[in-house]
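With one protein chain held back, the other chains of the complex are shown just where they sit.
Up next, subunit A:
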Amino acid sequence: MLFVPSRQTVPTYKKLPENVQPRFLEDEGLYIGERLEMAHSHQNIMENRLLTQEPGRRWFGDDGRILAMPNPIKPFPSRPPVLTQEQSIKAELETLYKKAVKYVHSSQHMIGSGDPPGNFQLDIDISGLIFTHHPCFSREHVLAAKLAQLYDQYLARHQRNKAKFLTDKLQALRNAVHTGLNQEKPHQSLDAIKKTIKEYKSEIRQTRKLRDAEQEKDRTLLKTIIKVWKEMKSLREFQRFTNTPLKLVLRKEKVDQKADEDAYEAEIQAEISELLEEHAEEYEWMMEEYRMSYQQWKARKKAQRAKKKKRKPTAEERSDEETEEPCPEEELVKPTPPEPADRAVIEQQVRERAAHSRRRPGEPTLVPELSLAGSLTPNDQCPRVEVLRREDVKRRSVYLKVLFNNKEVSRTVSRQLGADFRVHFGQIFNLQIFNWPESLTLQVYETVGHGSPTLLAEVFLPIPETTIVTGRAPVEEVEFSSNQHVTLDHEGVGSGVPFTFEADGSNQLILMTSGKVSHSVAWAIGENGIPLIPPLSQQNIGFRSALKRADAISSIGTSGLTDMKKLAKWAAESKLDPNDPNNAPLMQLISVATSGESYVPDFFRLEQLQQEFNFVSDEELNRSKRFRLLHLRNQEVPEFRNYKQIPVYDREIMEKVFQDYEKRLQDRNVIETKEHIDTHRAIVAKYLQQVRESVINRFLVAKHHFLLADLVVEEEVPNISSEGSGILGLSLFKLAEQKRPLRPRRKGRKKVTAQNLSDGDIKLLVNIIRAYDIPVRKPTASKFQQPSRSSRTFSEKHAAPLSTNSPTHSADYPLGQVLVRPFVEVSFQRTICHTTTAEGPNPSWNEELELPFRAPNGDYSTASLQSVKDDVFINIFDEVLYDVLEDDRERGSGIHTRIERHWLGCVKIPFSTIYFQARIDGTFKIDIPPVLLGYSKERNMILERGFDSVRSLSEGSYITLFITIEPQLVPGQSVREKMNDMLKKFDSQEDEKLLQATEKFQAECALKFPNRQCLTTVIDISGKTVFITRYLKPLNPPQELLDVYPNNPQATAELVARYVSLIPFLPDSVSFAGICDLWSTSDQFLDLLAGDEEEHAVLLCNYFLSLGKKVWLVMGNAIPEGSTAYVLTWEQTHYLIWNPCSGHFYGQFDTFCPLKSVGCLIGPDNIWLNIQQYDSPLRINFDVTKPKLWKPFFSRSLPYPGLSSVQPEELIYQHTDKAAAAELQDRIEKILKEKIMDWRPRHLTRWNRYCTSTLRHFLPLLERSQGEDVEDDHRAELLKQLGDYRFSGFPLHMPYSEVKPLIDAVYSTGVHNIDVPNVEFALAVYIHPYPKNVLSVWIYVASLIRNR
């Protein structure tokens, strides 16, 4: 059932119709496709099956094979194009012709762009290298090389065999002459024959000479070869080893003696006869000449004789002629007739010459044969030096670099140098070249051992003719030589160094390394037999045009190529052919350039691509809020300086962000009175603001300038003498120091620059140590003595049994009775800390309080810290306990008390002072209000105790404090120094000499007393340097003040001081961001109504001058201000030191005087530097006339030049508008009342009108008396009117600048903190106007508690 087709091959006849021969279409020339290859067995199976299944033969073709399609498999894989729907098939099929872009070669000498593209190939066959001299050559090698060279020469000569050729030629010529002479040809003229014969003869003569020379050369060459060979042999014998395989064999060729002799003799005879002939000719010619000259001679002789006869008479002439005579006479030598040639002589000569240059007849011909058959002496039989040499040779290897157009294209393999100094390379380099070859160089490199290769020599190969193609090129040898000098320590003779073969050292030779490279260079032949040579014509054109282009660059420079005008000019000058297609791009460029279409600007633009990057127009950019915000922040505009996270989109930026800034810009010229209440001060504030801004802008750059110390912490230069920083000196002593000294000293802390701080890093440390003379409670008045059950004071409870009705019974307090329970509260930036409660009027706390410091806007830069205006308030309170127990019966089981605190006084220290001083340490006077109801200074008691009489002299209470910042901040000194340096560059109207003197004076001061402040020049408000004494000049105080106490100068002085102290204090460092200390004149100061110590001091000084006092400005250090200015006056018997900012004065020996050191005194006409040992005012003498104690600036050597003052002639005071003052008074009162209510958000604030009006009436009294001696009257009055109330309150007094300090002062008293339910408040404000808008503000705050 199963059919299995056979695998047998089916006979052809079965597949074809009967009687049909198979046809092979292919043989008939028709194309049939290639059939798919198939295994025969498969084919057979198929055929068998077809034949069985379908008897018809339609599956078979004419050739008897199965019909088959041509092989459909393409030779290359291809991907059918993906037909996209958008494009029609037609578009897909459309081809786009793109001209091939030729890679433009950088070389100038490239083949022109019009050349047919093609690769050209140069085949370089380097077969080998032979050294004709090498440093490693031994002497034998030298000789061998010489021998080889000579042998080569010999071979070459032998090959050419010139001597033989010339001999043959001679023979031929002779024959020609011979036949010519014997010829009898009538048609040739005799002359012509003669002429040819003559020519022949001369030629014979020439040829003979040449032949003789050649023969001689051959002979000498042979002789030299033999000589060298002999030398070599002797050398080999002498050195007992053989280096070279060279061997010379001289083969003797036997000659037929007879024939040879005959030929020799014949030759000689021929030569002799020729010579004779020649001589005969010569003789004839010479005889002819002789005859001619003889005739001439005779004729001349005759003529001379005639002349002599003529010239005899005059002696003079004769003498003349005698000088001339000898010349002609010499000429008149009688010509001698030539001698005929002697045959014997000639024969002799010829034979001699022949013997010299020619082989003797019968002598065998010597044929030298050089062979390399000799054997070398093996190494072990050689001497050491030779072995060394051979080893050296072995270590050397050579390779060649092939350089094409000075670029290395390939190199041969490195081959070892053979003992015969031959290197075989046998390498062929096929250079596929693109550029027309300019040079073809081989560089020979030699490597010794593993060293770096050294360039021995360069071999320049000629570029082959275009006809020379591969296979036809002969192997050529090119010689090279190197000029290197090599000396070797073995048998090698070296190179470039003299050596000799002789034992005596004579006959020195200097040989240079040289050799031959055998190579062949040819053009390759392409596949189709076409040589791959760049066409000659195009080479030339390309070359020429390239040269022209190169010329363009060289003639106008590469930069000139961008300058179209220059290029056009060059084109015109060099007469470029505009029709030359090679110049087309250039001409086009020029035509475009000169027609003005492309405009060449005559300016240079730095960012010429800026336009490309402008993605929006400028207007759009300016409209962008985000951009504006970024821009403002970058400019460090205060409002935006620390703006964080500027939103991404404009829509996220609120309009109100800019509101403040825009408002400020608008308000710059509009004076706004809302905040300042008083118009004058508003103007001043504005003015100050503007000055500040201008100063800040001026130094904005400098702020970003960091000194090394700002960035790098580095130990100071060690210095043995200086304290603290002396690393080497003191630290060595420190090793011996006690670990825990009995008297410990404070150690300096590490300073921190302010730039890298953040919130919470800085803390203010306040150490409250003790206080003296705190006011004590007064026993309450009689009215209070009726004790109500509910509210007896805690102290009263104990005191009650002893107390009487008299209010002055304070002395009756028992010892140990609590007079006052003070505690200290420190408030700074609205943070409050307080100590524990101590007891008694002289409490000791010794507590450290820590307050965090926050810089404005989180900006901890130095400038920002310097402008912090916050004050540290140190308030002293009395803690009063009230028993509020309702029922006495519960007293046994519980305590129910209420704590009240009563403000006693405060000390206010500006933060800037702490910042600049780094630490504040000392005893300060507590600012106690003039009236402190319920308290009194127990002066009598202190006197009773009497332990310190000095203290009793001063009134008031004192507190000892230590304040510092942790970590210690560098107080921006660097910035200040930089500023000062910059400010010095500002112009000054001072004399240059004076300025130099001031610098010298200050330098001296700094050298001797580095801690003493010495001031000679200051900077005025416009930034100019001004000599300091110009500020001092008598100026009139307001007439009003003088009129008050017309007969009491001391009182007037105090009043004036008070007036000055009422002008608000504003440190320069705050107003000018710590940049510099500007001094304003007194009228500017009064206009600004703000200034720091210097301005106050100067004004006070000027007033005192006008009052006729002897007065000086004191520059020194005080607490808490630090370096400051005070005023010193001489009052007949004693000196007084005035604090211009507080108006207080102190005696020179007052221990509580805040002035702690004196640096210099400044008078209206001189400056005195303190050169005493001490600088404390207590210990120095203020007598400036003593030059040993005070060094004057102006002395006899530099007299006072009479400097004019910068101050005005007179100060003009306007009366302050009383109505405005009254209005201000009302407004302040209203603001403060609102504030107090704001501070008590959880309690009801009631105002006691009655009390307020009482207080209001009282305040002017206080002003008049300056807060003295009114307390008792006032108390009595209050008692009378407010008998039902427990009253605590006090008046505050301060100069008026702004409302904010007033609010702060009221806040700091803590009056509002009372939370007794039925408390009432009273607040009164009084403003006393002084001339020139100086306002003295009194605020009376009180709290009242009704006694039930």
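The working rule: contacts are C-beta pairs under 8 Å (C-beta built on N, C-alpha and C of every residue); 3 or more make two chains touch, one makes a residue touch a chain; residues count from 1.
One rule holds in what follows: contacts and distances are computed from a predicted model.
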Protein name as given in UniProt for the chain not displayed, "Adaptor related protein complex 5 subunit sigma 1", "26S proteasome non-ATPase regulatory subunit 4", "B9 domain-containing protein 1" or "Multifunctional methyltransferase subunit TRM112-like protein": "B9 domain-containing protein 1"
Contact partner of the left-out chain, one of A:His450, A:Arg651 or A:Arg1242: A:Arg651
Selected residue (touches chain absent from view) among A:Val713, A:Leu1178 or A:Leu1244: A:Val713
Residue, one of A:Arg633, A:Lys686, A:Lys869 or A:Arg1240, that touches the chain absent here: A:Arg633
Absent-chain interface as seen on subunit A, which is shown: 630, 633, 642-649, 651-652, 654, 704-708, 710-715, 717-718, 727-728, 731, 752-753, 755-756
